[in-house]
Structures are given as C-alpha cells and as structure tokens.
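All protein chains but one are shown in place.
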Amino acid sequence: MSIVKDIQSGRKPLKRAYVGIFLWFTGRAIQATARVDQEVKKEFDNLPDDFTFSLGCLPDGPCMVIGKEKGKVKYLGSNPGKRHVHVRLAIKSVDAAFLILSFQEGTAVATTRNRLITDGEVPYALAVIRILDIVEVYLLPKIIASLAVKRYPKGWSIGRKLGGRIGVYTRTLLGI
Amino acid sequence: MNPAPVFTFTCPVKTNSGNKALEHLPVELAGLNAGNPLIITSRKAVGQKAIQTLLDAFGDSGMTLGLFDGVTTTANPDLIEHLKSIYLEKKYDAIIALGGYGVVDAAKVLNLAVSLKTADAHKLSPATPIRGHLSPLVVVPTAAASGLETSKFAHFNHMIYSSEYLAPNLVVMDPRLTRGADGKTIAATGLAALGRAVEAQISADHNPFRDAYSFAAIRFIKENLPAAVKKPSDKKASLAVLNAASMSGCAASDTKSARLHKLGQVFYDIQHIPPGVIMAMCLPHVLGDDLKEGACDLAALLHPLVGDDEFARTPAAKRAETALAVLGRFLSDLYGTLGKDLPRNLKEACVPGYRMEDILDGLGQDEEGRYLKTVVERITG
Partner (left out) sequence: MLLPDYYEFCCRVKIVAGHDALEKIPDLLIERGAKKPLIITDKGVAGAGLIDIVTRALRDRVFADLIADNVPPDSDLRVVNQLAGLYHDNACDAIIAVGGGSVMDTAKGVNIVVSENATDLMAFSGVGALKRPLKPLIAVPTTAGTGSEVTQVAVIKDHEKHLKMAFGSYFLLPDISVLDSRMTMTMPPFITAMTGMDAMSHAVEAYYCLQKNPLSDAHALAAVNMIYQYLPIVAKNPADQDARLSMAVGACLAGIAFSNSMVGLVHNLGHATGSVCGVPHGMCMAIMLPYGLEYNMHKREDAMAGLLLPMAGEAVYRDTPPAQRAAKVVSLIRQLNADLNTITGGRHARFFQEVRDRDGKPMVPREVLPEIARAALSDGASIYNPEDTDYDDNLMVLEAAWEGKPLDRNKVKKG
C-alpha cells in the first residue's frame, strides 16, 4: 500500500442548497426590484440592451443569471446559455458564498476580503453592485441590511420602504 | 536607512489570513495552475482534527487530494526520494504542508526534489543550484510554528538549504487551525517570532521594506501573545501570533546577523527544545550586551513595542534602555503566567549535561561562536 492516500474531496450539500435557493431568491428579487424601484430601473436602463450578469460560486457551484430582454429585466435561471455575460461575479467557494448570502459579509466587505472575483468592465460591475445593495435593503430587515451595505439609506420615503418591500416580496415569490 | 550602497529585499510569500481562509485554497491553487495537490503533514504533530479541517475545506471542489501524514523529526532523503517518485508518478502538481517546523522543512526539500525531477534526492544538498521557480508550495501552519516556515531556509538532514525559491508561494492561516493549542505551544511560537523580528529590526543591514515585516510582527506579539497564552481558545489573539510568526520568517530570510536564531536552532537541532524557548532565555542577555556596547539600534524596538503614545513620550536618549526594560517585563510576565511550562534556564529545560558539548560545538569556533558560548553560560541556571 502506498504511503500516500488519495482522498476524494467531500460535498457540502446543505450549504450548496442554501446558496442555490438564495441565489434563486435573489435573482427573482432583482427582477422584481427592477419593476418596483425607480433607482434600480434607472441603473438597468443605462446598461446595454442585452446586458447580462451572473453571480455564482466557484468552481462549479450554484449560479444565477440576470439579463435584459426587450427592455425588461429577467431572472434567467442558472445558465447564461449562449448569451454574452458582461459582468461575472464569482465567489471563491461555497463557504464564502454562504458568508455573503447569509449576510455575515456585505458585498463591499466581501470584496475587500477578496472573496469575490469580478470579471467584466468596471462601470458595469459597479452598477451591478449598486443594484445588489438596493435589493438587499429591500429584502432585509434594517438591522441586517445596515451591516451588509456601507450606508443604510436615510432618505427613503415610507412609501418606498414599505410599499416597495411588499412589492418586491410578492413579485419575488410569484416570479413576476 | 541601510548604510550599504545597494540593498535588496524579497518576500515571495503571499499571505492569506482569517475566517474561512482554507476554503479559498482551491481557487488559490487554480491560480497557481495546480489542481492535484499532495498534502504533507504529521498526524502526530497536528492531530487528526486539523487534517480533517483542511480536507473539509476542499469540499465541493471536486478535487482529489493526496495525503502523506507521516513526517517525523527524522525525515531523511530516503523518504524524500520515495515521496518524490509517488509525486511524479501520480502527477501531483503542488504541495500543501500542514503544520510547522520539520513538516515544512521536509516539504521544501521535497518540492526541490520534484521540481528538479531528475536529481536523486540523496544527492541534494545546499549546494544544489536552484535557478528558477519551483512547483507551487503552500504552507498551512498550525499553532506550533517556528516562524521559519515562510522563510527561504530549510533545515533538513543536518544541513541548511537557503534559496528564495524554497520559500512557499502562499501561507494560509486559518483560526480553526491556529487556536486551541496549549499556552506553552503558542508561547514558543510567539517567542520565536519575537526573537527573529527583534533581530531583524535592530540589525545593521535593515531597510524600510524588511522593517515593515519586523515592525508588524513585534507589535502583534506584544499586543497578542499574553492573551493567546492565557486563553488559547482566543481566536483573534492566536491568529495574530501566527501572523507575527509568518512575518518574522519573511524578515528572517533577509537578516544576516541572527544570533538569537542561531542559539535557538542549535538547541532545537540537538535537544528538540522549541527555538522560541531558548531565544527568550537569551534575548535579555544578548540585547543587554548590545546596549552596553551601543552595538545595535535597540531604540528601533521601542515604537513597535509600546505604540505611538509612549514612544513619543520617551526622549530619544532613553529609547534603547526603555525598549529593553519593556521586553524584560514582557518576558517575566509570560514566565509568571506559564510557570513550569516555560523554562527560564537550561536546568529547568532539563538539558542533560552530556549534550552541552555538542551544543557548544554547534555554535562554531569563530568570534560569534565564542560570544554565543558566553550567552549559553549565562542561561545555564
């Protein structure tokens, strides 16, 4: 018998499932927010017509793809297919994705901790990060979101906060 | 600055430190063009839990890992040659050394062997020319580290290899592996880091690039070692001590005069006392002599030791002696905390008299060796 043992790396089904579900949820939420929130809508309007971005985790973990189709923002599932992906956000491991998607680390913090690899043109990537920040504010209770984003927005009207949040949630769950 | 007309500095090691650092390994290896690593470790030294933590970090990567967990203190060229042939046959493409001290030394020499491919490991020696990058080497230290893991040195089979290409490409420090050892172990790690960093900081050939490493190392040890020793489960403190150890190794690679290092190493080679323990015994004597003779720039130690406020309050003429006094108090507090677990002299360390001859021989016959013998006499106890 060889003194060197070969060991097949294990699996992390639970974390993977959580990350997968959460990516699905975030994808739907982005689609919904783009309908409800003016600022997110504006960010998307400024991006190219076939704009596509993905958020996933390495090496072949769960992934979600968002793209513009005929002016509408759509959650495109987990595979971009033949579409050109303008911005690719890749989280270095499923554990790092868990940190980010369970809001222990916000997008900015995760970036400064080298958890994310960003590929694509910088202005587009920044637009994506701004969009994700707003979506986080919609989805999360303030106490958690204020940890995830640098500056929790003060200027939001009650209408944007509550009306928007309800809108985002229903649309996310219904997928419209 | 450095008085020499031209000075050089290199630290080839990338540092990754902190929460979930291990989980970045698959991506880091891919960045080094590797996907099939061989893990080298000692089950006896690091324990099954540490090995499992490292293996688990690869979960979901789809990679296959080789594991050799039988490195002992007597690792020899036979073992290296054996591992080399397995490495080449199974087409591993990187080495991950889990642990410290001899595990990493063996990994460095193995890396040399597999990178040179054709050379018989028995024929490797410090004279073997190394002209370029070797295969990727990653070091994952546990709490028991000599500080030399990140250095360009490998102590192997009674020889000292030295080349910047031997230094690891990456050191990964993860709190799951660096905390939880006993106070004695983390103290030895921290004191070796302190000794090496102090030596780098005061030696005449210092330069601002190296100073960055020694400064940060001294500051971290001063601020964190007492907490890590008192409460080894303190995640942050023990990680900071390991960071200091890693930095001290980077600084040590470029430090020529290294008296404490030499003393620590001789006792380690012959009696297997952790170098930090001996370095702590010798430090007050060596620095005390320096202060008397005005030989080294001891004043340079004060700022990293005490921070901005106290440094700014201390008049320039008093800095050297204040630094020495601060170090003295720091050490005696540690001795106080650890009691019998941290021997204060060779008698307490149970160094048998018959070994002393070998040890004194190991210090050499030159002027420095003669001086170091006088230091050893003073720590006999």
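Read from first to last, the chains carry the letters A and B; within each, the first residue is number 1.
As a working rule, a contact is a pair of C-beta atoms (placed from the backbone, for glycine too) under 8 Å apart; a residue touches a chain by one contact, two chains touch by 3 or more.
What you see is a predicted model, and the numbers here were worked out from it, not measured in a lab.
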Partners of the unshown chain among those that are drawn: A, B
Of the residues listed, B:N16, B:S203 or B:Q265, which one is in contact with the missing chain? B:N16
From B:M247, B:A320 or B:L346, the answer for touching the chain not displayed is B:M247
Which residues does chain B use to touch the chain missing from this display? 1, 4-21, 30-33, 131-133, 164, 207-209, 211-213, 215-216, 219-220, 223, 236, 239-240, 243, 247, 308, 311-313
Kindly note down the residues of chain A that lie in touch with the hidden chain. 108-109, 111-115, 117-123, 125-126, 129, 146, 149-152, 154
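Keep in mind that, in the parts below, only the chains that are shown with their structure count from here on.
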Between the Cα centroids of chain A and chain B the separation in whole angstrom comes to 41
Using the touch rule from the top, collect the residues of chain B that touch chain A in their complex. 16, 18-20, 23-24, 26-27, 30, 38, 55-68, 70, 82-83, 86, 90
Partner chain B, residues of chain A touching it in the complex: 2-12, 15-16, 58-61, 92-96, 99, 113-115, 117
